[in-house]
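Note that one protein chain is taken out, while the other chains of the complex remain in position.
For clarity, chains are labelled A, B and C in written order, and residue numbers in each chain start from 1.
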Amino acid sequence: MDSEDLYQEVLLDHARHPHRYGKLRPEEIQVDLENPLCGDRVCVHADVEEGRVARIRFDGQGCAISTASASLLGDWAEGRPVEEVRAHIEWFAKVMRGEAEPDEEKLGDLMAVAGVRRFPMRIKCATLAWHALRQAIDQTASPTSPDSA
Amino acid sequence: MDSEDLYQEVLLDHARHPHRYGKLRPEEIQVDLENPLCGDRVCVHADVEEGRVARIRFDGQGCAISTASASLLGDWAEGRPVEEVRAHIEWFAKVMRGEAEPDEEKLGDLMAVAGVRRFPMRIKCATLAWHALRQAIDQTASPTSPDSA
Amino acid sequence: MEEIRQDFPILHEPTPGGGRLVYLDNAATSQKPRSVIDALQDYYETTNANVHRGVHVLAEKATQAYEDARIKVAEFIGAPDPRSVIFTRGTTEAINLVAWSWARPRLRPGDRIVVTRMEHHSNFVPWQAMARAAGAELVIADIRDDGTLDPDAFQRALDGPVKLVALAHVSNVLGTVNPVADLVARAREAGAVTVVDGAQGTPHVPVDVEAIGCDFYALSGHKMLGPTGSGALYGRLERLEAMEPFLYGGEMISKVHDDHSTWAEIPHKFEAGTPHIAGAIGLGEAVDYLRRLGPDRVHRWESDLATYTAARLREVPGVRVFGDLPERGGAVSFVTEGIHPHDLAQYLDQLGIAIRAGHLCAQPLLRRLGVTAVSRASVAFYNTAEEIGLLVDGLHRARSFFLRG
Partner (left out) sequence: MEEIRQDFPILHEPTPGGGRLVYLDNAATSQKPRSVIDALQDYYETTNANVHRGVHVLAEKATQAYEDARIKVAEFIGAPDPRSVIFTRGTTEAINLVAWSWARPRLRPGDRIVVTRMEHHSNFVPWQAMARAAGAELVIADIRDDGTLDPDAFQRALDGPVKLVALAHVSNVLGTVNPVADLVARAREAGAVTVVDGAQGTPHVPVDVEAIGCDFYALSGHKMLGPTGSGALYGRLERLEAMEPFLYGGEMISKVHDDHSTWAEIPHKFEAGTPHIAGAIGLGEAVDYLRRLGPDRVHRWESDLATYTAARLREVPGVRVFGDLPERGGAVSFVTEGIHPHDLAQYLDQLGIAIRAGHLCAQPLLRRLGVTAVSRASVAFYNTAEEIGLLVDGLHRARSFFLRG
């Protein structure tokens, strides 16, 4: 349980230079989530095209973990089928709650984020962007989908 | 701190056969006090004649200590000048609060009641009738007396 | 049994008279086992930190322990979700939370609140106050002479615009174990929200809030082996979610703007300010202890011992025991002809026997029983038949002391 352990190089890289981050115009923001513990905030815009998550953009400010988590998630998710992304987000939430084991193959660089699960107070930081993306694609892909409630 | 110590023979005698106790008609009751701890109740009627406490009568139900205390107080007070009774009641309250020493000469049989001061939870039982009598003579003797407030 | 008694340090303290303590005032507060006392000490020596707000190791450990305690309490009372458990100072605060947050904004003139004649002031005065403030009506369902709730009176009370029914799981005076599942079902049928006062429930009988079916269940940690200042309110999730907060401040907010605020999710919405962290953790430890013993076993033992107590007391001349019951919580109340309850308690205390005397915070019930004060012996699982023997001997001695001459 060492800082180097939690803040792995890949996580720090993404925190310093997050992908897909930039100013979103108010009308572009689909979902705006906040972590009440620390005031961290993630705004998301996600386009869905032909059943795939076509383009993701983030805005907001946060700690290294929440920023890197958003950046790594975007890398992983962009271009994948909506259903696969949904399932992945659900499974990842289970991993963070300790109900599923992190799987290096399924996670790739996201392994660095999964390490946060040993720090209960920070789990919300790691999952904030995931919740936001999930809500954004639910809105865009299938506003009437039964599991978007 | 032994029961025999607290419940001295004189106290038990007065508890079993209290003096001046009997049914008071509602209109005779001058003061009606209750000990919220235990629901004990003392009602008093006191006549004042020529500056003296002429006749005291009690009603109500209570524990051995409160009943005996009323009975012994009545014995002591009846016939004495109002001012002396008032001063005595005040001094006795101090004794019970531990702010004055019990004085065998001044107390006589009331020494048995003064012993209750070592039992803080029972002090209210011992002083209930005293408060009641004080209020009754204040009402009767000098409703406008400055210290009757 | 000796093994169990070894777990409770206070039972081995010499009394002022030099004897052993016979503690029969368990309905007021229970004694605490070593494991609970140690958990408190351990918390302050190794873990102490504020919860929910910090990322340092102590804050994390404290938060984890605090939330683990919530899970333990939830499991102990059969609550399906720990979010339905709110930590409070005790039953009184838990009931007031429901009174202020649920009842006050919802009561309308003419509405009815139903309580029973055997309620503790903590499950009576809040409803009386709310009813008076709202112009609602407080209806008191009577008991029968055997000390049980009168089912017909209860049913009659429900026949009206009844908004809320509040009743004790177990009476702290009579020891009556109310058939709460049945009574709650009837109250729900009448359209009422139900509040069960479990102050004497959790320590003495197995509790399953889902089986009871109530909307709210209040309990006191200090009566079930836990620390003072600990307790909880169980509430159905949808009720809690619909309620406005009761106390405002730190921890219970989501966002504080200059002109308005939004609230945190339950249960935090109802836990403003720094909670009694050690108390919750100690209560969790108490629950562990009770679960190891088994709530069923605890109840059987206590009910039998209380029934035995009532029978033995009835053999003493001049003693009147209240409640003629097949099953009992720990409490047995009685009066003794010619001896005031306070004098009896004082006398027994000199023999090292601790019982309670007074109105037992149940004046409406005592009026019904026709007395202003009673004596109460209340047992826990660590009491023994031998101790009841000492109580009865003491009572005989008290009679010859007070009634001679």
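By our rule, a residue touches a chain if its C-beta (ideal position, glycine included) is under 8 Å from a C-beta of that chain, and two chains touch if they have at least 3 such contacts.
What you see is a predicted model; the values in this text were computed from it and never measured.
Asker: Just list which of the chains on display the missing one touches.
Answerer: For the complete complex, the undisplayed chain touches A, B, C.
Asker: For the chain left out of this view, which of C:Cys361, C:Val374 or C:Ile388 touches it?
Answerer: C:Cys361
Asker: Which one touches the absent chain: C:Thr228, C:Thr307 or C:Thr384?
Answerer: Within the whole complex, the residue contacting the unshown chain is C:Thr228.
Asker: Can you work out which residue in C:Arg5, C:Arg20, C:Arg106 or C:His121 touches the chain that's missing from view?
Answerer: C:His121
Asker: Over the whole complex, note the residues of subunit C touching the chain we left out.
Answerer: Spelled out for subunit C, the touching residues are 9-10, 13, 15-16, 21, 23, 25, 28-29, 31-32, 36-37, 40-41, 44-50, 53-59, 89-93, 95-96, 99-100, 120-126, 128-129, 132, 138, 140, 220, 222, 227-230, 247-253, 255-261, 272-279, 342, 345-346, 348-349, 353-358, 361, 363-364, 367.
Asker: For subunit A, enumerate the residues touching the unshown chain of the complex.
Answerer: Interface with the chain not displayed, on the subunit A side: 1-3, 6-7, 12-13, 16, 37-41, 61-65, 119, 122, 125.
Asker: I need the residue numbers on subunit B that touch the omitted chain, in ascending order.
Answerer: Residues 34, 36-37, 119-122 of subunit B touch the chain that is not shown.
We adopt the following convention: only the chains that are shown with their structure count from here on.
Asker: Based only on mean CA positions, could you tell me how far subunit A sits from subunit C in angstrom?
Answerer: Spacing between the chain centres: roughly 46 Å.
Asker: Tell me, which residues of subunit A touch at least two other chains?
Answerer: Expected reply: no residues.
Asker: Residues touching two or more other chains, restricted to subunit C: which are they?
Answerer: Expected reply: no residues.
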